[in-house]
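The excerpt is restricted to a subset of chains, each kept in its original location.
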Amino acid sequence: MNIENIKKEFPIFDDKVQNNDLVYLDSANSAQKPKMVVDRIYDFYTKEFSNVGRSVHYLAVAATNLYENTRTTVQKYINAKDKNEIVFTKGATEAINLVANTYGQKYLNEGDEVLITELEHHSNYVPWHFLRKAKNIKIKFAEINNEGEITLESIKEKITSKTKIISITHLSNVTGAILPIKEIVNLAHSKNIPVLVDGCQSAPHLKIDMQDLDCDFYAISGHKMYGPTGIGVLYAKKKWLEDLPPYQGGGGMIGEVKKEGISYGDLPNKYEAGTMATAQVIAFNESIKFIQKVGIENIEKHEKELMNYGLETLRKNNSVNIIGNPKERGGVISFTIEGIHPHDIATILDEDGVAIRAGHHCCQILHDKLKLTSTARASFGIYNTKDDIDKLNKSLENCKKIFNLK
Amino acid sequence: MNLKELYQEIILDHGKNPRNLGKFDNYNKDAKGHNPLCGDDVHVYLRLNENKKVDDITFEGKGCAISMASASIMTEMVRGKEEIEVKEIITDFLKMIKEKDELNNNILKEDEKTKLMSLSGVKQYPMRVKCATLSWHTLSSALENSQEVVKTEK
């Protein structure tokens, strides 16, 4: 696999950014887009545009077919049993809100417990917090160990007879820890507890298989998978989509509408109210095709190499303190430098064209636990090279110089 | 066959003058269907005799030419057939409408097949496929004694 060739498919790297080659190490935030994805959007709008599903004219029919085509592509890619188990949302955050809201409405009552972890992104905590306020449920946090991991044990410890759902990330966007999802699902199902997996960080980087994981819900964010913004996927087992109430109401999700009452449409329409993000869904097909073309196994392998090289390089830099040391780890390295605030690091790196992120990365619970207000984070995508890591390290040296650290 | 020919021939004939429209007294199976996209409704009535043969079949409903024609042609095709044969015809019809142009079926006569195949043109219009299949799904549900209103699938 030739990364230089793959990188050429991403037009963002063609130009300099502020006179520097762009060293983009912020893919866990959002990934850059290959040309085929952007071209697809362009072509759709300029040659084929129509709304889907509602009109019977040629363009509308063609758009509807393209739209449904993406559903099938996603279904196959994540190995879901049925294409109607794929619901398009505006993002992973909405996908999680959808589940929390509808499952919460139907199944959560005062005193019930939702089990999440200390690693969760705010998008997998705040929606449950809403239920805490509305229904007086409890939220329990499985605790990380010293390596920044969540183990099967740490989940088991927090399960009680009141646990009504477990909602956990597949891959931490701070420590990079990969959770033992299959084992957790197994354990949960043995106690009749459904599991939602936040797959934002895993879906772009790991092979994921719904039938193998056997989780009940899986949330994916399109823009982190080299896809457009404004598109996400909720995978949910059919039995749940049939059983739960709808989330948003509007055109397209109805069966019959009378003044006295309303029946809802079939799956997956029931969960797709209003005009959907048609162009984004259609272009998302290209994102998955792009990943398939490169090969998710190749992506995994390349990013693992990068991560190992990154860990090695930064560990040699003895001012750098790496957060977490999980055995199973994805391409995310968060770190601090004693004496330089992460925001100052990010600003100074940026002057060298090195784009990283600083902050709490929407994980305040984890940062509280680590007694940090923020960290710096470098995260990898398919277009990154070892050279990028060398540049990161060089720029960190520069930081230290400015701050008079040795 | 392009769509205009389709409209001009069998569909227009059956669509404007549907056969077997109405309800008859001693039916023993029935089901309702609804197409949320266009608001069309259909109600299929039939009588299976002791030999599991379709003695009689009619339908009530309103809808576009395609759905009316499809229901009308359907009643003609399945009258006098055995239940098991009807199910086979339904399956083969749906396959034709959704997947192929050909109708593979050993029960129907050649001219019957030709008539049914006139509906295959709607395949180019996925939105209209629902119009063509609604009555067939409803018949299927009547045979299953289902109480649920059939909604056309996505």
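Order of writing sets the labels: A and B. Residues in every chain begin at 1.
Rule of thumb we're sticking to: contacts are C-beta pairs under 8 Å (C-beta built on N, C-alpha and C of every residue); 3 or more make two chains touch, one makes a residue touch a chain.
This is a predicted model, so every value here is computed, not measured.
Across the full complex in this structure file, the chain copy numbers come to A x2, B x2.
FYI, only the chains that are shown with their structure count from here on.
Within the complex, the chain B residues that touch chain A are 34, 36, 125-128, 151, 153-154.
Within the complex formed with chain B, the residues of chain A that make contact are 55-56, 60-61, 64-65, 68, 84, 254-256, 265-269.
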